[in-house]
Structures are given as C-alpha cells and as structure tokens.
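Every protein chain but one is kept in place in this view of the complex.
Showing chain A:
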C-alpha cells in the first residue's frame, strides 16, 4: 500500500501503529539494556542515581568478580551439564516413544494413548510429587534434573505427527533390506527429523536452562545448584551477606567498597542470559515452526 494513496484516516492509523510498535520494542529492550549499563558501571556510582542508557563510570570489575567466582562457575557448569544431558536424553526417550506409537499394529496403542493424554489434563500436584521424589531417593541428587522430565507427552504427540508425515516408502525399503524397527529409527527416522529435533531440542534446552524451581525445592547440596537458583538467591541478598559467592569474592567485595548487590546481580544476569541470547537466532528460525506444529495438533 503506497503512502500517497492512503486516506487521511488511514495515514493517522499507520503513524499510530508505527509509534506504538517503536514504543513497545523500546519497552521490551530497555530493561535488558539498563541492566547491561548498570553491570558496566561502578556500583557505588550507580547508587548516586541517574544511570539509564549509558554508563557514567565504566568498569569491568563487576564481571571480573562474577566470572572469577568459584561458586558461580560451578553453578554454571551444573546448568550446562543438566541442560545438555537433560535435553539429549529427554529428546531421545520421547522420540523413541513417539516412533513406537506410530506403529498401527502396536498392541494396546489406543489404551497407551489415553494413558498418556490423561496426564496432560490431570496430575497429582506439587506436594504428592515432592513426597514421591523423596521416597525415590532423587532428593538432593543431580538425577532429579533429568529423570522426572524424560518424557514430555506434548512433545511425544508433536514427534508422532511429524514421523507419520515422513514418506512410508523409505521405511518399507529399509525393512525389506533387513533393517529392524530399531535400525529404522536410528538410521532412517532420526536423520530425517533434523528440523523437529532442533525445534523441540531447543525448547527443552531453554526450559532446562531456565529452571530454578526444581533445584530450589529438591536440592540442599550447594554444589548441585544451577546458576538460575544461585542468581535468585543473590537477587534477595544484602551486600554484606552475598550467600552464593565464594569467600575470595566476598573479601574482594568487602575490601574495595566499590560494589553493590545491584551491580553484581546485573552482571550475573547478563552472564546467565548470554547462552539464551547466543542461541536465540537459531531459536527464532525454528520456534515459529514449532509453535505452528503445536497448534496444528489442537
């Protein structure tokens, strides 16, 4: 639609829409930008006020503390282990289940399906799950990050829909050549499922990376806490009592008098968001597709 051909009322509307969208984008971006600026500014200088879109007393000291802290580094590694192991295993188990569920001759298939779908609408809730995890011995164990979330019924349905859409001929010819069902799964199905594996894998990975709640209720051992849970503790901590940081960082913070909780927390937030921001371009390529597959199921 050419601007010149627009009626006056339409022009007003187009201007309003563009202005609103610019304002919305600014609102979406500003909190991140402001946190970045605060993280790059000397803590006690930020406390004097006026820090909004540009640092006044530029420093990298906040990042030096955060990236040299052993506790944070450990938490970071836990997050990475958990994200990688949790995602790979969950995607594999869910895809395997989904492939089995595509076989129309599978005995009990309809019953299985009801069994799975039922759990999408009903569950035991927080406390019974908590008591179960305790009695299974998963309490205070790294495995609590991995095992309970191995199967996602939602993802299973999406996988199943995708597998059903794959050309049946490939599978049949492989079977004629003597390939077993497991062989077909590994050699034909998985290699053909790149886009869906990427989409669901990325969503699963983001969920693992972002989870802070599971560790906050099931993990007591500080060495097993992921970075999100440690960050949440820092958010509510006082500068004199930054539980979560190691003793070396604490003494450096006490000695220099330059740091505030806000400046250190901002730097930590930036470091924690970095992996998401790095995978975001890949995410964006896939998630529109993912959302569409998800809603097609409805």
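As a convention for this text, contacts are C-beta pairs under 8 Å (C-beta built on N, C-alpha and C of every residue); 3 or more make two chains touch, one makes a residue touch a chain; residues count from 1.
In this text, contacts and distances are computed from a predicted model.
Among the names given as "FAD-binding protein", "Sugar ABC transporter permease", "ATPase" or "Monovalent cation:H+ antiporter-2, CPA2 family", UniProt records the absent chain under the name "Sugar ABC transporter permease". Across the entire complex, the residue among A:76, A:145, A:162 or A:209 in touch with the chain not shown is A:209.
Touch with the chain omitted from the figure is made, among A:131, A:170 or A:220, by A:131. Here one chain is not drawn; of A:60, A:106 or A:143, the residue touching it is A:106.
Within the complete assembly, residues 1, 6-7, 9-10, 13-14, 17-18, 20-21, 24-25, 27-32, 34-35, 38, 46-52, 93-94, 96-97, 99-101, 103, 105-107, 112, 115-117, 119, 121-132, 134, 136, 147-148, 150-151, 153, 156, 180-182, 185, 206, 209-213, 217, 228-229, 231-232, 235-236, 262, 265-266, 269, 272-273, 276-277, 280, 283-284, 287-288, 291-292, 295, 298 of chain A touch the chain that is not shown.
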